[in-house]
Each structure stands twice: as structure tokens, then as C-alpha cells.
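One protein chain is absent from this view; the other protein chains keep their places.
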Amino acid sequence: MARFLIRSIISTIVTMLLVSMALFFLLEVGSGDITVKILGVFSTPEQRASYRSQLGLDAPAWQRYVDWLAGNDWRVKSRVGYPLVTIPNKESGEAEWWADVEGQPTRWKLEEGQLLALKRQGDGSTTEQIVSGDWQTDESGAEFFWGVDTKNNAVKWMRGEGAEVWVLTKAGLRKEGDGPQTYIPLRKGLLRGDAGESLQFGRPVSATLWSRVRNTAVLAGVAFIIVMPLALFLGIIAGINEGKLLDRIISIGGLGATATPEFVTGIFLILIFGIWLKWLPAVAIFTSANAIFENPLLLALPVMTLTAVELGYIARMTRASMVEVMDSAYIRTAIIKGMPYRRVVVRHAIRNALMAPITIIMLHVNWLIGGLVVVEVIFGYPGLGKYIYDAAIFGDFNAVEAAAMVTVTIAIATRLIGDLAYTLLNPRIRYA
Amino acid sequence: MTGKQKKSPVLKVEDLAVAYKVRGGEIEAVQRVSFEINRGETYGIVGESGCGKSTVAWAIVNFLGANGYVKRGSIKFQGQELVGKSGEELRRLRGDQIAMVYQDPMQALNPSMRLGDQMKEVLTVHRGMADDEAAQHCIQMLERVYMPDAANVMRRYPHQISGGQQQRVVIAMALLNNPALLVMDEPTTALDVTVEAAVLDLIAELSRDFDTAIMYITHNLGVIARVSNRVGVMYAGEMVERGTVAKIYKNPRHPYTQGLMRCVPKLGADKAGSILHPIRGRVPPPTHRPAGCVFGPRCDYIQDKCREERPLLRDLDGIMVRCHFAEEIIASEWTPSEELALPQIEAVSSDSETILELNDLKKYYEVQGSSFKDVIGLGEKRYVKAVENANFTVAKGKTLGVVGESGCGKSTLIKTIIGLEGSTSGKATFMGFDISGDISGRDEALIQELQMVFQNPDSTMNPSYTVGQQIGRPMLRFGTVPKNQVRGEVIKLLESMRLGENYYDRLPRQLSGGEKQRVGIARALASRPNLVLCDEPVSALDVSVQAAILNLLLEVQQEFNTTLVFIAHDLSVVRFFSDEVAVMYLGQIMEIGPADAIYAPPYHPYTEALLSAVPIPDPTIQQKHIRLEGSVPSAINPPSGCRFHTRCPRRKLLPHGGKICETELPNWQITGDGHRIFCHIPAETLQTFDPVITVESD
Amino acid sequence: MAIAQPTAGVRPSRWQQMWKSVAIIFESRVATVGLAMVLFWLLIGFISLVWTPHEPNASDFIQNLPPNGTNWLGTDHLGRDITSRLMQGTQVILLKTRLPGDSEISIPGGVAIWGVIGSLVLGVTLGLNAGYRGGWWDQIIMQILDALIAFPRIVLYLVVIAALGQGDMVVILAITITGAPGVARLARSLAMDIKTRDYIRAAETRGESVRYIMFREILPNARGPLLVDAMLRVGYAIFAIGTLGFLGIGLPPPDPDWGNMVNEARRNIFSNQTAVIWPSLAIATLVIGLNLFADGLREELTRYQK
Partner (left out) sequence: MLVKDCMTRHPIMISPETLATEAQKIMGENDVRHLPVVGDGKKLLGLITRERLALKPDMMGSLNVWEITRYLSNLTVVKVMLPTAKVHTVDSERTVERAASIMSEYKVGCLPVVDDGVVVGIISEIDLLHSFQDMLGLPADGVRVTVRVPNVKGEFAKITSVVSHQEWGVMGIGSFPSPRHAGFYDVVLKIPNVHKEEVRAILSQTAGHEVVDVRDVV
């Protein structure tokens, strides 16, 4: 068993790494120029290039992958020469990067050729100080300075050669002199819970992601609680009545429900309950992220849609497994031992019959997530699925990456749980 | 003990017919079966596969599945009719008064329940016994069936104990409620011969102590001779003959029984008993049974009456036989018809060249442990020592038989020779070329000279290709035959396998097991190899077909002057077939030599035990009673010294109870004429043992 | 040998044999019903190639009409004839794939079909290698497949489409990538089962190449389950195309796509309910039909093997 567990944990880690790589390269390398989307189609190539470098997109892809996954403060630290720390902004609460200059959080900016150090005071305000003596000299004699700018980048300024950069402000693009030569957007990395900034909203991804995950968890959780016992029960009933009418109804009904796409099921449920019967709200309007807690009725249709799709699948799996088990020699033994039929089913059959479905159900979680995307889009439900969808449509790859990693993590974790459950249920592995 | 009369039979089956409903009608799997079993008696039912033996068993416990039912006749158990009994009444009888044990114990036990729980419920459900009281009973019963460490076994799961032990658990479970009738359906077929012998001893003992009536179903005539008093022979759903074992084995009256007796090898005192005569044809499926006598199409004595009229069961000197002409048919006067004629075995000149030579050949497999260290690759490397120091030579045109129980390494040995596996160390040469590596390093011409015949007829042929394509493939691949002549060559080969040209375009699923095996042999011979390795080529076949395949192999060996290495688990098959025999135990060859020398003293103690375990289909033959204790140790950590020392019944003959066996490897003792024994006990002592098998002189 | 030959010398013709294997389908009522549903849509598709009641993409009618004599199934929010659009909707799924670029060239075989063929080719190759060769091959291939399987399918679609943009070829690629791991797993387990058979040993002792053994000895015996699986996969693919269309990232316009039709009609669900029902029903019946067919076939095949 130890062997089995260690193997699956190692395999899980490797899988996660592969997935993150695939995700990152597919999105960041495969997708086109994101700056077009942000700056608009009328931006000039020069503006885009400048903005790209501000986003750190001019660094090699593998470098960006490592930064994205593991952060880069530990790497950049040596260039700046001071430890880099994050301090929450007094007003927005968002994390800001500062260099820790002997206990004094410091940032820099270049203004009219002058290098200014911004020192953070205890009350959150900053004091400016000219630090011209801090310029360093490289082999060719050029003077440069590595520091942290006010937009959370590690930057390199060259003395006397302030670059022209295009800065995005609320009013649009503005050209500024005194820009740095190189930008390295500082980040803690996904492993440390920093998914970067949403390109769409300009805010940290993690700020909005978690409430979405929570909403989805509620939706999926409710559906799961309804589906599991019902589906297992129906599957077992169908399995022990193999070939009879009841079995036919459950099997074919289950097949129909599973084979119907979620959006079709959803539309029909809206038509029936929302428009014709008017029992439930046809189009849910989620005014706030907490709407589902204020009006649980909004959950009804999304849950029903998910249930319809999952129920059939799990019931059919359970049925197939039950049929196989009921046909096995040890069930024959139990009957020949004179065990009452109920006992044969409950004591001998169910445990063995549930082994296969449980692993499959756990593998099926990523199918469920697929369903969630569709259901959330139909009903406008503010969950993770809709978040991915919106981000993907916009091309907000920081957000897609983070959200997709969340779903993948959930999928892999449930698979691990499935493996574990199987191990616990199956003594052949437990005592191997 | 007493002169008490056995008043009424425990089980009385009369004119039983069982039918299965299938699409478009029904099939009568069993017809006109009648017999009765008395208290304390073991009744054998014997027949080939597909004869309806198991169906009879299932009918008795009334477990025929959704589509089967008893169509006619009656089954009376303890005077009460079972046919038509209500479900609840049947349930109370099952497991209480009628118990059943069937073939594969691993399948019969619930894999996810502890053995104790599975046993206890028999008592808690039927008798309403309390849990710990039931546990006590179960432990007692396990001890009664000689299960070592019974209390511990109760807490285990089925996969944690060996096959022989599983069968003991199943038997103990069946006996918990002291049933009046125990139905056993091939209970030892899946077990090794030494384990089987021990289980058969146990069954005999239990039947005596519990006075339980046992219905014992098997295909093995030898097992019947060992355990039962009376026997019924089934063929194609009918019982064709029944009577006492002594009478039927001595003088079978039905042509089918006679045929069966002729086609099973008897491990008698002399080699003549090993000559086999097959029955032609095969058992008809229930849908194609002939109108008259069911055995008619395969019978040597068939007459017009047999084709038209079904014979009735008649009493002939105490034997009930279903044959029109049983009086006129005398077994001893039978001569094989031409098509079944035995190949004339000419002595191959003994000074022929050596074709295969193994020198200290070893094959180890690395195994992975389950500790954390092992998983990350830091654990100590452990090996399954599958073949250890194999040393022998095979001369051209000769046959070497390799015998041993499962897990003894015989299959690994031939896999290494043929190159499916590379050897770990040692040297193997074939026709002077080195073959110690695996097949990828061998020359095309060498590959062509070494071919193999496989065990399982159902998987020996690729279901997607026709017979012709499959036999032709080696010819094309090795270019032994020009492309345009392949068809002709294949047909020639088919004919020498006694299959006609019309088999060329058939697919494997249209063939019977024996035919598939013939095609498998033809395919192995297609590249004209010098050495053919046969991996139990007949063990999955019915006895009447086995003989035909064995004889065919002998014939082709003559015709093509092929050398054979032949693996078997059955000592009786090998005897007739081989010039030399090697006996393997746990990867080690224990004894090797000319066939006759192996079957007579001096024996290696393991050979002796094997010989005494083989069930012999002849009640007049006496066997020494030697049983091995325990089970075969793991090949991962084989016992030190002599690998057999943990179970050797003869060890105590040595000074200090055989201490030397635990510490030192024995030396090969040569006892003349190529006969070698790997044992510490001096050959002179081994020579003094009595022969294991003696014919009763009466 | 005295074995009765059931065919008594006369060998059945190829046609008879083929008919015999096809006839299995009709043994199962479920499979027959499924086949009928699939054939119905295929027929509609072929008809639409030459004839539709009206021009599918033209807004010739009043918007949001209920079913009537002219527009049998009504019109949509742009006044297009739903019947014609529905009919033409089968084409991109089952009958033709539009090549990228501005050219109007299409190749036969729908997006769903090519997607499944793609995943079969990729999956079978990977699966056979993993299953037959075992060892490191197996470890590495399975690790990669595990990573692919770990992606929720729809996220993978979204990612692929976010990266590559819309288009028939992109959808085919997305179906191929998402389908291949499943096919590979099946092919692997079949290969692992089949490779234990003695005829594989026989091929090995003949020194056959690994490729020969995988594709000539193993693959023909795995085709039954693979075919049934492929049938199911066509269903999944249609399911997926519908979903993508519904999410507005599926097959590009102007040709009608059922999923997209549902999506557009959904926005007008209060004013016109019929427009949303028809394409929904179309997708559901086609997918269910394929599933029923595959399911019945599988059941019949296992019975046949018994």
C-alpha cells in the first residue's frame, strides 16, 4: 500500500508540473499579442512593444514560466541588492513590493534624470530623497541602477538615458521619459499563492478568484449531495434487476440524461420551470457575489441541470459494476451458503460493486467541471466556470492560468482521493 | 462398525433433465440422469468438459440461473422433493444441510471480506449464533481441516493465503453446519498435484468422520479412483454408465468409458501402461446431439440400431450401462482402428549429436519491495530466483520432459531458451551458437530453428487471421518457402496434422480446442525448426483429445527428426513421451535422467513425493503415502542449502536430522547412465527405497 | 476427423458474412432505435446538401415567427428559416469540414468525424506503445496522458481556442487532443490484455518487429471495443461541438451551427420559445442516438463473445 501511495503522490506531482507547463506555454506562447486586446487595435507597434516590456513579456518563455510558478523575488533580489518584501497598501489592501533597505521599505523613481528613493513611513506615506550616489557602473563604464519602481516591477535605469515608455493611465496611453530599460514584474509565484494581475481588470487574480471558487463549491457540493446517494441507489437497484423493466428504464433514462448536453438540459429546465410553470426564476440575476446565500432558490435550476447530467452517468456505472459483481462466483457462494438475498446484496455485493464507480466518479470530476462552465454560463452564476469562460474569451491569460490550475488541482486531488478510497475499499491493494 | 442398514439414500436423482432457455428455443443440457448417494458415501461423477456434470450439481442446489430450469425428473434429498421447493425453504437447506465446494477457491471467496466474517455468517445466519461463539466454531473447524494458524487466518483476506489453503477454508466453511450432502465440483482441479493429494486425503477423512454424503465431480479418473466408492460416467448430458469404482475400472462396459480408460496415461509399474489411444472426434454440443446413441458418432462399434434408437440404462452384472451392445463389447479385445494407430517409435540412435546444452544457466527477476526505500529505489535489490544453475544437454531427435509444480521455474526455463527472456548468467548453446541472450540478439536463421508450442488452445491462435495465414506467416517471414508455394506447403503441413485442406480458410473460432492445438503445432513446424519447445501443450485439453495431440507430436518428431523439450505438471504424461526427464522444484533441477530411471528407485525425495501424489486411474494400484507439508516457499528468498529441505520427508535419514541440508548445497550424485540426483542422502540409501507404485497382486 | 461441418462445404459469400456481422445490430432493439436516429440525421444532412426549403442564412421573413405553413419550425430572431438552418446544421458536424483560409473549399467528413479519427490515430498509437512495450514507455506515455486527462475537458477546449482562435481545424484539434487520452487508455488496456496471449508469444518467438506485433497482431483483435468506443466518441464530439457553439466559441459563422443557434435563441427565450427548442432537440437526439447505438452494439458484442 505504501508503494501504491508513494507512486500516486509522485505521479500527481509530475502531472501537476506537466499540466502547469502545458497551460502556460499554450496560453502565453500560443496566444497572440495580448497588448492588442488591452491597448486596443489602434495602438502603434511602438506603444505595444513598450507595454509588452512593462508586462515583462519580452523575457524568454521559460524564464516567465519559472517566475509565474515560483516567483522571482528570490532571483531579482541579488540585482537590487536588498531583500524584497511585500507590504499591503494602506488603502486598497493590495500587496506592494518594496526593497528592504536595512529595515526601511524603499522604492525608487527616476525624475528628470534624478534618482529618487521613496521611503515608506509607518503611517503609509512616503518621503522622497535624492540618491544620486547610488548609481553603479558596469564594465563599459555606463552607470545604471537596479531598484523597485512604484508599479511593483524590478527595473533597471540607465543614468542619463531615460528610456521613452508608454504608460497606461486611466485617461489612455501617455508617453513618459525617464523610463527604465528593463522591467521585471515582481511576483511571488503561483506556488506561493500569487497568480499575478488580471489583465482584464488590472487587479490581482486571487482577489476575485476565491469568492468564485466558493460559489462553485456550493453549487457542486449541493449537486453532489443530491446525486451521489440517489445515483448509487438507482444503479444498485437496476443492477440487481438486470434485464427487467425497472433496469431498462433506469439504464436508458440514465443514458438519455447523460447524453444530452448540459445546455440543452438547462434550456429545457428553464422553459419548463421558469417560463411555462413560472415556479422558479428563469434567468437568475446575481446582484452580488453573495446572492446565492441570500436567495437559495437561485440555486435550484443550476443544481437540477447538473444533477440530471451526473445522475445518469453514475447510476449507469454503478449498475454495470453491480451486474458484474452479482454474476461473480463469490455471490454464487453466498447464495449457496444459504444467505438471505438481502444479506447477499448488502454484505457481499455492494462493497465490491462500489469500488469501480468510486474511482470512476472521482475521475469524473473534471467532466463535472466542464458541466459547471456551461451551467454557470447559462444561468449567469458567478462561479469559477464562468470566471474561466470570461477570462478565456478576453484572453486574460493570468486569470485563465490561475483558474485552470485551480480546476486541475481539484481534478487531480479528487483523483488521488479516489485512488485512496479504492485502496481502502479493496483489501487486495491494502494488504498487497 | 455395525451391521446397520443404510435405509434411504441422502440424495436420489431420477430421470433428471435440465434445460436452458436460449434465443429461439431451449437446450437440454442434461437428460435422463439418475443416481443415488448414500449416507457417508463419496459418489464420483466423471466426464469431459461440456458433458453436463456441473449442471447436475447446480440443479441439486437449484441454482440454474435466470434461464435454466429442471424440465423433468425429480431430485429427492433426504426423502423430500427439491424440485419446486420454495425459495425460502431452499435457502434454509443450502449451507445448512446441503453445501457446495467448487473449482476455483479464489473466485469463490469474497475478495473484500475477511475469511472469518465469511465463515461466521454461515453460523450466525442459519443458527442465529452469537458472533464470538461462531468464531470459536470456525477456528475449530479450520483446525479440523489442518489449517495452520487458524485464528490468524480468520482475520485475513482471501488473497493473503495460498490456493490450497483457500480450498481448505471453502471446505471448512461448507462443513460448518454439518451438512448431510456435500457437492464438490472439481475442487482440486486448480491445485498442484501435491496439494491436490493432501486435499483429497482431507476429503476422505472428513467424509468418514462426519458421515457426510459427497457428490464428487471431476474430469480426472485418477481422482475418482482415489476418493470414491461408486461412480457415474457422464457423456453429452447423459449418464452412460454407473456402478462401483472397482467394477467399472476393472471392466468398463460402455464404449465411452472404455475409450476414456485407454486415453488417460496410467502411471503403472511399466511403461506399457502409458500408451494412449485417443477417442476420435469430440463431444457434441448440446445443440447438435445425434438422434440415436449420443456416443454413436465416436464409437468404434456403431451399428444401425445405435443411430436410430436411444439406448436405455440396463443392468449388467451390477453395472448400469446405456449401450445396446454392452454384452458384446469387451474392452480387452479392442484394437485401435487405423486412423488412431499409434506411431511406431523407433529407437533413435543414442550417439546422436548434442543440440542444446545448458551450463549453470540462471534467470533472476528483480522484484520491487513495498517499503518507502524500495519505491524510491534505495532499498536492497531482491530477486526471484526463477531458474538456478540449470545444467543439461539434449541430443538431436530426443525428447526432454521437464516436470514440476506451478512456480517451479519450468516455464521460465523454456522462455529463457527460446529467448523471450535473456538469462542472468550461465551459458546456453544451441547447435553450437550462444543463446544466453534474448531473441533480439539472435540471428534470423537461429530464430527459425527454435520454435514453440503453447499451452492454451484458445489463445494460441490470433483470432483475426485464418489458419492458412497463420501457418504461412513463419514461411514468409523466414523465406523458407517461395511466396507462390506457401499455400501448397501449408496444406501439406495441415494434412500431416490430420487436418484437411478445407481448414485453410477457417478462422480460429470455427475450430475445436484440439484442432487449434494442431494448428499451433503446424505453425511451430512451419519454419522447419530443429528444436520445438512445448509448454504443457495438452494440459488444457480434454483427456480424449490429449492423447491424440500427444501421439501427433510423437509422429511429427519422427517425421521431421525434431528435438522436443516438453513441459508438464503431470508425471504420467511425461513418462510415455520423453526419453529423458528433469524434475524441477523452486527453480532447481532436482533429478534428471532417462525416463525409466526417474520412475524407479533411486528417487530424489521430491520425485518420490510427486509420484506418490499423482492420482492413478486404477484402483488396483498401490501408492506409497507420502505427503509434503506446508506450501512451496517463495522464490524471492528460497531456503538456504537444499531448496527442498523445508518440506523434505526424507531429511531425517541423515545424521542430526539433516542439518547439512539447511546449510549446504547438495552435490550431484550420478547413479549411472546419465541419471543424476541433487540430494545429500547417499545414492545407496536412496536406492533402498521401495518403488512408490506397486500393482496389487490378487 | 468426424466433425460435422456446419456449412457442409459451401462457404458463405463475403456479402453473407458481412450481413451476418451487421445483423447483430438488429438483434438489439436499443441499437436499432439508435441507428435509426443517427440515420435520420444523416439523411437530413444529405438532403440539405442539395435542397433546403429556404436560404438558411438569409433574413427573408418576419422575426420570431411561430411554426407555420411556410416556415415549418418558425423563424429566428433575425427572421431566418429555422427548418433550413437546422437541416444545414448537420453538415459541419457530420458531412464537411471547411479548410482554413478564405477559400470556400470543404473536405468530406464532418468536424466530429475527423476529430474522432484524429483521436483514434493518436490514441491508438500511444496506447499500443504504452500497453505492449510497457516499462518506461508506459510510464512516460501514461504520465503525459494523465496530465491531459487532468485538464477538465472544457477548460482544455477553452485554452486551445483561446490560444489558436476559432475555426473548423481548431475544433478538430481540440477534439483530437481531448479524445486521445481516453482512446489511448482503452487501447493500452486492450494491448495489455492481448499481449498475454500465446499468439503474441508465438510472434515474438518468430522474432517479429515490435511494430508488426502492435499493429498486425494486437490491433486487429482490439478493433471491436475500439469501434464501439469511437461510436461513443462521435457522440461526445457532437456534444462538445454543441457546447462550444453554445458558448460562442465553436465553429465559425456564417454556416449555422446547432449549439450557436441555441445560444442565439436563448437570448430571446421570452419572446420566442420554439426557436430554442428545435436545435436543442436536434443535438440531444443525435447524441442520444449515437449513444444508444454504441451501447446496444456493445451489449450485443459481449453477448456474442460469450
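Lettered A, B and C in written order, each chain numbered from 1.
Convention: a contact is a pair of C-beta atoms (placed from the backbone, for glycine too) under 8 Å apart; a residue touches a chain by one contact, two chains touch by 3 or more.
None of the values given here were measured: they were computed from a predicted structure.
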Neighbouring displayed chains - absent chain, whole complex: B
Residue of B:31, B:212 or B:607 touching the missing chain in the full complex: B:212
Sole contact to the chain not displayed, among B:71, B:127 or B:396: B:127
Chain not shown: contacting residue from B:62, B:97, B:165 or B:544: B:97
Among B:79, B:285, B:441 or B:479, the residue in touch with the chain that has been omitted: B:79
Chain B residues touching the omitted chain (full complex): 1-4, 7-8, 10, 39-40, 78-80, 89, 92, 96-97, 123, 125-129, 177-178, 180, 210-213
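In this text, only the chains that are shown with their structure count from here on.
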Innermost chain by mean C-alpha position: C
Chain A and chain C, separation of their C-alpha mean positions in angstrom: 30
Whole-Å gap separating chain B and chain C, where each centre is the average of the chain's CA atoms: 48
Between chain A and chain B, centroid-to-centroid distance (C-alpha), Å: 59
Residues within chain C bordering two or more other chains: none
Of chain C, residues touching chain A in the complex: 30, 143-144, 146-155, 158-165, 235, 239, 242-243, 246-249, 259, 262-263, 266, 269-270, 273, 276-277, 280-281, 283-284, 287-288, 290-292, 295
Contacting residues of chain B [partner chain A, same complex]: 61, 63, 66, 91-96, 99-100, 102, 104, 107-113, 121-122, 125-126, 157, 159-160, 170, 173, 368-372, 374-376
Partner chain C, residues of chain A touching it in the complex: 11, 14-16, 18-19, 22-23, 26-27, 30-32, 252, 255-256, 258-264, 267-268, 270-271, 275, 282, 363, 366-367, 369-370, 373-374, 377-378, 388-389, 392-393, 395, 397, 400, 404, 407-408, 411-412, 415
